[in-house]
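All protein chains but one are shown at their positions in the complex.
Showing chain A:
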Amino acid sequence: MIPFDVAYYRPSTIEEAVQLFSSLEAEGKRPLYYGGGTEFITLARLGRTFADAVIDLKSLPECRILSVTAHELTFGAALSLSTIEEANSFPLLTKAVREIADRTARNQITLGGNICGRIFYHEAVLPFLLADSRVVIAGKEGISEQSIHEVFEQYMRLSPSQFLVQVKIDAVYNKLPYVHTKRRQQGNTGYPLVTVAALKKDEKLRVAFSGVCPFPFRSLEVEERLNRKLPLDVRIANAIEALPSPVLDDIEGSANYRLFVLRHALLDVITALEGESA
């Protein structure tokens, strides 16, 4: 049970949503944009988040788009993960979202909720980091489209009044070889010890991680080290030295165990993408 009162709003346009946020703030309220609601309800029940108004974005047509053209794929932020899974328009994304939570939960969790939420794994963002995607963001200043690399640095750098509308990728990324692996401590539905997503473009590996550090990341330094023409174990050891922060050490797994799992995951991923030449 949520131990505080919440007013629920369901706007039907982007402008209405942004306006609602401003007017609620002006009334001294603390509004929150709302997608599937699973994270909000979980954290609210535990007293770890608060909002006295939620603005449900699921009725905004722009947030529900799933479009595939010859040049571009567009994913609305209010699409459920299971909708994306069923559509299978970007196979690496399909694989990534299929490993998040469980099937029934994925009927509710939205793409935007996973990428912009507070729970730090944000595994749905990994394919978009690899595909140099563009994000459409709405806020008081209007609607803008930016590179994901300008906005996602450890987490989505949105102001409270902004929300994610869409994520777009060039269609070329849809056809590249890819690997996605998620290693858990146990079971098939929990958080990762290590998740590695990778694709190969122009004979170079691109690799993004979740569960390794307290934030998901794609590091050009790590990629450069993984792409050097050296023995595979040396490339992996060099890449691990360039991780952007100390490795997570928590109840899911110790830092040493995560590193052990990471080495093996990278070995499998690179071997799969490079074959015998690895």
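The rule is simple: a residue touches a chain if its C-beta (ideal position, glycine included) is under 8 Å from a C-beta of that chain, and two chains touch if they have at least 3 such contacts; residues count from 1.
As a working rule, contacts and distances are computed from a predicted model.
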Chain not present in the shown complex, as UniProt names it (candidates "Circularly permuted ATP-grasp type 2 domain-containing protein", "Carbon-monoxide dehydrogenase small subunit", "Branched-chain amino acid transport system permease protein" or "Glycosyltransferase family 9 protein"): "Carbon-monoxide dehydrogenase small subunit"
Contact partner of the left-out chain, one of A:13, A:42 or A:67: A:42
Touching residues (missing chain, whole complex) on chain A: 1-2, 4-8, 10, 36-38, 41-42, 44-45, 54, 56, 98, 101-105, 107-108, 188-189
